[in-house]
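Missing here is one protein chain; the remaining ones are kept as they sit in the complex.
All chains are identified by letter, namely A, B and C, in their written order; residue positions are counted from 1 within each chain.
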Amino acid sequence: MRGSALGGRRPSGGPLDGRVPGGPGRPRSGLLRSRVLRVAAALGGAVFVLWAAATLTFFGLRLIPGDPAQAVLGGPGSQASAEALAAVRSEYGFDQPIWMQYLRYLGRLVTGDLGSSYSQRQSVASIIGSQIGGTLLLAVLALTVAWLLALGLAVWSTRGGRLAAAVGSGLEIVAAAVPHFWLATVLVLVFSTTLRWFPAVSTDGPAGLVLPVLTLALPLAGFLGQVMRESVLDALEAPFVLSARARGESEAGVRWRHVLRHGALPGIALSGWAFGWLISGAVVVETIFARPGLGRTLLNAVQLRDVPLVIGVVLVVAVGYVVMTLLTDVVSRIADPRLAASRPSRSSRPSSSRPASAEGVRA
Amino acid sequence: GPSDTPATPVAGGTLTYATGFGEPTCLDPHVGGNMPQALVGTNVLESLFSQDETGAIVPWLAESGVAADDGLSWDVTLRDGIAFTDGTPMDAEAVKANVEHMKDPETASSTAILALGKVSSVDVVSPTVARFVLSEPDSALLESLAQTWLAMESPAGLERGMEANCEAPIGTGPFVFSEWVKQDHVTLTRNDDWTSAPAGATHEGPAYLDTIEWRFIPDPATRFAALQSGEVDAIDEMQPDNVVAATADGSGLDVLTGALPGASIRLELNSGYAPFDDELVRKAFIAAADVNPGIQSLFFGTVERSYSVLSSSTPFGASFEDDYAIDADKANQLLDEAGWMSRDSEGYRTKDGERLTVDFPVSTNQSIPAEVSLFEQIQATTKAVGFDVELHPMDLSSWYAALGSWDFDLTSAIYTKNSPDVLRILYDSENIIPAPSGYHPNNAHVSIPELDDAVTAAGQTTDPDERAALYEKAQELLADGAYVLPLYDHLQKIGYGDRVQGLSLLPTLQIPYFGDTWVSE
Amino acid sequence: MSGTVGDSTGGSTGDAIGDSIGGSAGEELLRVEELLRVEELRVGFGGRGARRGPAVVDGVSFTLRAGRSLAIVGESGSGKSVTARSLVGLAGAGAWTSASALEVVGASVLGPVGADGIARGLSAAAWRKLRGRAIGLVVQDALVSLDPLRPIGREIGDALRLHTPLSAAERRARVLSLLESVGMPDPASRVHQRSGELSGGLRQRALIASALAASPRLLIADEPTTALDSTVQAQILALLEGVRDAGTGLLFISHDLAVVSRIADDVLVMRAGRVVESGPVAQVLGDPRHEYTKALLRAVPTGVPRGVALSARPAPPAPPDPAVSGAPTGASSSDPVLEVTGVSKRFGDRLAVDDVSLSLPAGTTLGLVGESGSGKTTLARIALGLAAPDTGAVRLDGLPWAPGPERDRRSRRPLVGAVYQDALSSFDPRMTVRQILADALRGASAPRPVDELLDDVGLSPSLAGARPLELSGGQRQRVSIARALAPSPRVIVLDEPVSALDVSIQAQILDLLDRLQREHGVAYLFISHDLGVVQHMSDTLAVMKDGRVLEQGRASAVFDNPAHPYTQALLAAAPRIGPR
Partner (left out) sequence: MSLPPVSTVAAVATAARRGRRMLGPAQWVAVAVLVLLLLAAVAPAVLAPGDPFAIAPVDAFLSPRWGHPLGTDESGRDIYTRVVHGAGTSLVIGVAATAIGISLALVLGLAAALGGRVVDFGVNRLLEVLFAFPGLLLALLVITVYGPGIVTSTIAVGLATAPGYARIIRAQARSVATSPYVEAAVVLGRSRGRILVQHILPNAVLPVFVLVTLGVGQAIVWAAALSYLGLGAEPPAAEWGAMLYAGKNYLATAWWLTFFPGLAIVLAAAATTVLGRALQKRGAR
């Protein structure tokens, strides 16, 4: 009994029954209004996230023992005089109650002023400005490479054949289990120290980027690959693939024209998450490969108790995450009209093909 | 290694140097004052004096320094005709401006301000004579002035304000700061008008190198890999196994070694608090902490065990090998004697139900990995007699915080200073009292009036014999009281590839000196 | 050669293609040409050589000529789809195929035959030449058979790209004309839409257009109307008839005898992989020989009067003419047990239920029909007190029921039961049948043993330990009914209770419901989109469209004399078994 028991002869509801909000028949003005509302809600949410991230960091860093004035005066172990400390305290307002400091900080933040770094005697904005490029380059390249690797492996290893499938999913699981710091050292040992193909110290030149990008991309590809493989397998079993084959489409055509897109969908949906993951990874990778970047800045700033710099980096990362999430949302909706169609409301209806949304869990 | 056949120096080329000391937050060593600043600054900013291999003071920007009979003032005569790279003359006015800059609380100097603690002002006697007026005699003044942290900077440059001066301080040296890409590199370019080579330089006149690219590679393995692959020409802070690899035949690399002046690498036992407030316990610990086999294996024979608190490159060091003999039976006996008689289920000694715990905060920033491994071995060997040494690796801020609040029993701290006066800084009871920031150099909590007197007197006299006697006395007191466990010299190890020629260490602080360096193709 | 196929789709065909397939036969010849010849087709899955898996299609033979339509009917799993897919070499992964003859448009597609007697099939490339070009296949799940990520224009154009030398611009033009020919409104804007943006009927049209794009001589349509509303179904059938009449051979697969009787010339009845009966449609459906065919026909509820068992035996011959009107059963005009008055419910800017009033007398069945999205389920949920109406009220047994807090309803919950289309998902997956029923019995006024309940719905007590997942669809629905029955309710709301079931299982369930009503005097609110089922089950009937009840009254009255034009159209569209 295939089909009849579970799916039903007459599947109803879900994306299948042709009732598409925003489709023909829906008034345009309502559509526009809902779109405006959605954008407004997204922006409001983003602002909230930024505020909360800044607030959390601000108070979180206050929990750390140690005198912020000291961080200003040459950092740990400084032998700054009492006068110097007092001067700094009043200059930076450390002598005021914490909530006053918080409000002051927030006030400046609203005007776009991130303050100036305690340890680097430079405006936080300019430090971030000089560091962000490298990290973004790294993150974007790693994401792209991870994507291509994952998709390539998913598509290749689902060609049929148990061996390919086993190798494919095995590689993915192992890749996802590899700690990137270990991977980095192994890659350096093999490709830099032994083979001397790529430099151990990363530069923005193509050769210098290979190892750090691989370090970040391989584990990520493992995660993405696991999801993409399922999506590819789903697509391969989907009736539309049968339909395409019945049309005379070749195996390559099926993969290229149909399966690939479906495999890519969860990759798109996960890019926001992947971005956060990459930033965490950048902390380690930038240290090992001696690359300038936000990750290393963050690690140093935390260790030096450089509060403005930490908050600055956190904010930038949060903005990046928010932008990335909005972007993936938009791209996902463009790539997959089913997402736009599926109502976020409750649905007790069974549906035989659910879009790869990041929300739907059936365990 | 590099060929020993003397080659003719060639001008031009770039040398890439990768440091593991970290990136300065400000290139002006007056501000704060730490090793990273001194390293990158020495080839740009020059000092009034320098030192030779024996530690003797030799002139540099100054021709001479003469103390008044009462020791309360020093007349420093400057070399004529030297100018900063911005054209400002390097004269007595400049010296005065520099000292005032270092002593200004706004500058937030920590190293220079300590060194100038006894200097109350500088008088301009003539354009070439600056008079340092002191509040009390200071035999270490010229040594202090030889340090890069007290280097001379263009007064015009200082006036630009801290932010600008931090970016590119202006000196008289063979190179100038031309670019600083944060977290990546600092570029030094040649000063074609340079005339002030230090004593011991092999040539006069401009340096050979066009540029030095000064990079920051914190990870030691990466740093060495970069040296091996030729991405960089020279690195510092080499790991012991890398030193072995680099000195091996056919490696294409060589290593330049020098002992950093000041205190040796040592463990300080916090005698201010239990359990090390009991001399018996301190002695037991030192009798049990077997470090020699570890130093051998962890450092592959690249360092030697030291029995002196002072570095071998610092004059007046005294060795008391017998005080550090390993004897587990003696250690056990001492502990019994001290009342730590029972042992708990894990074999640690207890007294009144309390375990014999020794808190050991370790700065992952100051202690290299091999050192941390050595500490682990100390932990293991002292465990045999019942010590529970707890290692706490910490970042620099937390470590200073732990030290500042005396929240430790054992620690290892670096102190680099080109003078035996380091003994006063580290062990004078006055330095138990923390600075406003909480920093106190006397981590062992040593409070011995005799020792205080000895180091103070030694700091005031200029008679070498008298100084030697006083410093030996101080060191003997430290050894007898088991306040410190000296381990080995703090070595500066510069690895470099064979295209680098004429590299040397400036003896003052054992900092690589590039005035004579060239690269062959 | 003239565009035989092209005519059917109203566009201009690429003649070159037709030539290369059919040779240079004349039109007359072509009409009778044998497009398909299948002899002793056997297909199975898994295994190799001697240890190959059992055949799921076992000795099927038939031929199909141009301009004719052959229907394959049979219950779920009888091998209809596998047969169809084997004809294009797409039986499925791990499938083996053997046949004594398998010819498509005059050429054998068996390929080399191995030592084990199993045909290796054509090479992949050779198959690709046939697929889409000689045979168009409309695969079974029409609603998900177009790539949801690609515009339908591309999907349709693919067949042209693969099989014609047309340029991109020519392909675009051809796609438009194809869409127009399958009756797609406003093709120019539709080509850019993706399948998710189309209704089920439009998707099916697009899918048919893509199968017809390269002008194949043979079209296989696998259950092309199953998921569609009856009005839409009628349109699609008309479209397929047009295609056939234009000279294309049509292999039509369905489980619905009524649909088959309308479109097929010949019919093949399959059961468990074998053909049990075949012949001209009038003969097979009008005068079935095989017991299985008879049972199938008997199970069709359309026109079978209220109270007449569908699965009972011995069977009366299937009524050739469904003019018999349903006779009302007993327990007719008592007080309404469920009363819905002026109920409306809005979701966003869509009025799902619009001022509906219904009344369900005790012990009777109120049938609710309407096409997809007309608000049936929403109304059912309101009646069950699961959704609060925006306006209006529901009374149960004369007392207020909804709206109101759930707390107030709880004590009277045993009075109402519910049965859903998807029985499986209505069971907690962790519970066994016994646990489910025991739990349902807990609140009952007159508790009974679980076994008795099982017996009541015709299930063996041995199934009590099973989990719902391990049951068949019909068994699950019985458990669901047993659960609804457990607290001895006065009303059971049944939302499409048989839509997911095969016709013979459906017959058993309908008979069961009928019996239970007689024995327990329970009233049914019976929801279905299937007119035949509703007609068979209902005493009174309500017809819904766009949230409104257009017409309600005694079932027989509504069926005999539909007042509202929509009801008339609905009745007209419903296929019936009988001569075309």
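Methods note: a residue touches a chain if its C-beta (ideal position, glycine included) is under 8 Å from a C-beta of that chain, and two chains touch if they have at least 3 such contacts.
Because the structure is predicted, anything quoted here is derived from the model rather than measured.
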item: Touching partners, among the displayed chains, of the absent chain; value: A, B, C
item: Contact residue for the chain not shown (choose from B:Gly87, B:Gly301, B:Pro369 or B:Pro464); value: B:Pro369
item: Selected residue (touches chain absent from view) among A:Val39, A:Val140, A:Val186 or A:Ala207; value: A:Val186
item: Full-complex contact with the absent chain, from C:Gly417, C:Pro562 or C:Pro575; value: C:Gly417
item: Where the unshown chain meets chain C, residue by residue; value: 384, 386, 406, 409-414, 416-418, 420, 422, 425-430, 439-440, 443, 469, 483, 487
item: In chain A, positions touching the absent partner; value: 45, 48-50, 52-53, 56-57, 60-61, 63-65, 166, 169-170, 173-174, 176-182, 185-186, 188-189, 193, 223, 226-227, 229-231, 233-234, 237, 266, 269-270, 273, 276-277, 279-280, 283-284, 287, 298-299, 302-303, 305, 310, 314, 317-318, 321-322, 346-348, 356-363
item: Where the missing chain touches chain B, by residue; value: 220-221, 224-225, 228, 239, 241-242, 244-245, 293-294, 296-298, 364, 369-370, 372-373, 375-377, 379-381, 390-395, 397-398
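Everything that follows uses one rule, which is that only the chains that are shown with their structure count from here on.
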item: Distance between the centres, which are taken as Cα means, of chain B and chain A, whole angstrom; value: 43
item: CA centroid of chain B to CA centroid of chain C, Å; value: 87
item: Residues within chain A bordering two or more other chains; value: none
item: In chain B, residues with contacts to at least two other chains; value: none
item: Chain A - residues contacting chain B, complex; value: 65-67, 70-85, 87, 119-122, 127, 130-131, 185, 188, 192-193, 196, 199-201, 287-290, 292-293, 296-297, 303-305
item: Chain A contact footprint on chain C (complex, rising order); value: 76-77, 85, 88, 90, 93, 124, 128-133, 135-137, 139-141, 143-150, 155, 158-159, 162-163, 194, 196-203, 207, 210-211, 213-214, 226-227, 255, 347-349, 372-373, 377, 421-422, 424-425, 472-473, 476, 496, 499-502, 529
item: Chain A residues touching chain C - in the complex, by the definition given at the top; value: 1-12, 15-21, 23, 26-27, 30, 160, 238-240, 242-251, 253, 257-258, 261-262, 265, 335-338, 341, 345, 348, 350, 352-353, 355
